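Below are the structure tokens for one structure; questions will follow.
Every protein chain but one is kept in place in this view of the complex.
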Amino acid sequence: MLSKPLIQRTAMPGLGLSAGITLTMLSIVVLLPIGALLLQGAQFGLANIWDTVHRERVWAALFLSFRLAFLAALFNLVFGVLLAWVLVRYRFPGRRILDAAVDVPFALPTAVAGIALTALYAPNGALGSLAAQIGWKIAYTQWGIFLALVFVGLPFVTRTVQPVIEEIETEVEEASATLGATRFHTIRHVILPMLTPAALTGFALSLARAVGEYGSVIFIAGNIPLRTEIAPLLIVIQLEEFNYDAAGAIGIAMLVISFSMLLAINLIQIFTRRRIGHV
Amino acid sequence: MQKTINLGRTAPARGKLRHQSQQRRDALAPARTAGFAPATGPASWLSGTALPALALALMALAGTHAPVQAQELLNVSYDPTRELYREVNAAFAQKWIADGHEEPQIETSHGGSGSQARSVIDGLNAQVVTLALASDIDKIAESGKLPEDWQSKLPHNSSPYTSTIVFLVREGNPKGLTDWGDLLNDGVEVITPNPKTSGGARWNYLAAWAWAEKNGQDPRQFVGDLYRHVPVLDTGARGATTTFAQRGIGDVLLAWENEAYLALEEIGEDQFDIVVPSVSVLAEPPVALVEANIANDDQRALATAYLDFLYSPEGQALAYKHFYRAWDDSAADPEDVARFPQLDLVGIDHFGGWKKAQPEHFGDGGIFDQIYTNKDTASN
Partner (left out) sequence: MSDATSATIARAPQPRARFRNATEETPLARAVLIALAVGGLLLLIFAPLAVVFAEALAEGWGAAVASLGNRDARSAIQLTLLITALAVPLNAAFGIAAAWLITKFDFRGKAFLITLIDLPFSVSPVVAGLCIILLFGANSLIGGWLVAHGLPIVFAIPGIVLATVFVTFPFVARELIPVMIEQGRAEEEAALTLGASGWRIFLTVTLPNIRWALLYGTLLCTARAMGEFGAVAVVSGKIRGQTATMPITIEMLYNEYLSVAAFSMAALLTAFALLTLLLKTMLEIRHADQLAATRRH
């Protein structure tokens, strides 16, 4: 560790410029505002933050938010890679429409998305009534929250993996096939490892986005404490009571958990990249 | 092919090409080099404008928001008053011009009562606030933007109009719900927003509480049981109305009287009926002038006249028209006045005022929170 310098020297130009822009923007847009939040938390005191968070209802909400966000991101990881593969590799009628549709969750304001999803999946909605016939309640249950989180996170994996698939050269696959690998073997051992960094990035973004999502979820969640109450709603509730301290405390708790998860994913990613890179 | 296999491969020639002094200078002074760029070539926009652009854009745009002019007025209000103030603003502007003034520019902002109050505290430049709960304006007063005794400045506790809580049921009232007690019948589902996020929902809760008290029931038990019949807690009154009316969830919606009439008008009179319970609350949405945001005497005159207009026969008639129970029906359409049935109304004073009721019932760990945590231990 000690032998590794802070910055490896290289002749590549633009270090100062890129570092300058990156750090300045990062400071103004992210670090200062989040610093303000942490400062608020520091004034409130660690013990008070713990007291605020360490309550059955808050735990339940945090657990619910992170669990469903994780499951939704997992679903998006699988479905997103599949979708990216289909969009890049196959040609079929309607492909471009499908491609364009992937970004819709970004474009639709979250509240509109929530209203539209609820209208569809409520017991009297077009799809909800079908599900209701087999006794499957979607809206106003945790399924509804899962659905909304899948929706908001859907584009991430596809959009990060898509450019990478486009860059993969057929020669790699041909080489693999020439050497006797089955198609499955090629995909499993050649293509998927190439997609891993991008797919993990997409997974991390999808997860992070889902954890904090508020606008689309509240319409479909039901918001019953301990059952379908998400953590961001608790923050809004505290704000309604003019309780900036408690709102900040829950916000900080979410921030710390999310940050740790993202850091872990990014470390795994750098690790896998290194491993593959040195093969 | 080779390129793709060697993911993230490091430079083969690293070390041979380094320019130490150059490198160190760059590493040590990123901020300096950020603003400075070898501004040649078509891509110089990147360095030349990126950061100054942020600063300049923010500055330039901030500059466009000049200090408020005399004839501008911002009314920060809560959700269900949109239709009312749209008409009030138009009617008041006409009157103001007729009185020989310039045309005023009146803007309104709507949202949850609590978050609107918070915006004013955080610097939203409202000259007039018209919110759902006196406790929200009290919070603004605590920040020093208006005097502590604001509620005594205008008649009727500074509430130009009032409302109450009623039941909206499905056409023909299939479950036969006539009063609060019926809501606990087996299989009845009640839709109400979350009292923690919606001002109106606090009145729903308090109305149920008051009925239980007057009918010899333990109010705490009654309200707790009532919320066990609630399948969906929306965050706002409009969300709850949608859940009930358009998603078909629940048998009864607890709603502001003005919202219930509006829902009938907008969504369909043939789908719902209004049921008026024997006991309900007298909700007094107050209005106030925000002293700290008054720029000059002209603006003060405009803001004062605006609030006074709400109490004038014309303003009161508009309140009646929008299904509020106002005070002065001299100019109102008799039909608008006649639709309100008489019922036993309980004011917030009965609960010791908002300063006491708010923390006791709706505060962190208050009675409402206990409903859910107790329920959990009970069901285990």
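Every chain is named by a letter (A and B) in the order it is written, and numbering of its residues begins at 1.
Note that in this section contacts are C-beta pairs under 8 Å (C-beta built on N, C-alpha and C of every residue); 3 or more make two chains touch, one makes a residue touch a chain.
Computed from a predicted model, the values in this text were never measured in an experiment.
**Q** With touch defined as in the header, list the contact partners of the absent chain among those displayed.
**A** Touched by the chain not displayed, across the whole complex: A, B.
**Q** Per the definition of touch given earlier, which of B:E102, B:D218 or B:E266 contacts the omitted chain?
**A** Result: among the candidates, B:E266 touches the missing chain.
**Q** Have a look at A:A111, A:A132 or A:I224 and name the one touching the chain we're not showing.
**A** Only one of A:A111, A:A132 or A:I224 touches the chain omitted from view, namely A:A111.
**Q** For chain A, which residues touch the unseen chain?
**A** 4-8, 10-15, 17-22, 25-26, 29-37, 39-40, 79, 82-83, 85-87, 89-92, 94, 96, 98-113, 115-117, 119-120, 126-127, 147, 150-151, 154-155, 159-160, 162-164, 166-167, 169-170, 173-174, 177-178, 183, 186, 194, 197-198, 201, 204-205, 208-209, 211-215, 231-232, 235-236, 239, 244, 247-248, 251, 254-255, 258-259, 261-263, 266-267, 269-270, 273
**Q** Can you list where chain B touches the absent chain?
**A** Touching the chain left out of view, chain B contributes residues 3-4, 6-13, 17, 38, 40-44, 46, 49-50, 53-54, 57-59, 61-67, 74, 79, 82-83, 107-111, 115, 119, 121-125, 143, 236, 238, 262, 266-267.
FYI, only the chains that are shown with their structure count from here on.
**Q** Rounded to a whole Å, what is the gap between the Cα centroids of chain A and chain B?
**A** Those two chain centres are 30 Å apart.
**Q** Quick check: in the complex, which residue numbers of chain B touch chain A?
**A** Against chain A, the touching part of chain B is residues 1, 4-11, 13-15, 17-20, 23, 25-27, 29-35, 37, 47, 50-51, 54, 112, 114-115, 117-118, 121, 139, 194, 196-197, 230-235, 239, 242, 246-249, 362-364, 369, 372-373, 376.
**Q** Which residues of chain A touch chain B in the complex?
**A** That would be residues 6-12, 15-17, 19-21, 23-25, 28, 56-57, 115, 118-119, 122-125, 139-140, 167-169, 171-172, 175, 194, 197, 218-219, 222-226, 233, 236-243, 246, 273-274, 276-277, 279 of chain A.
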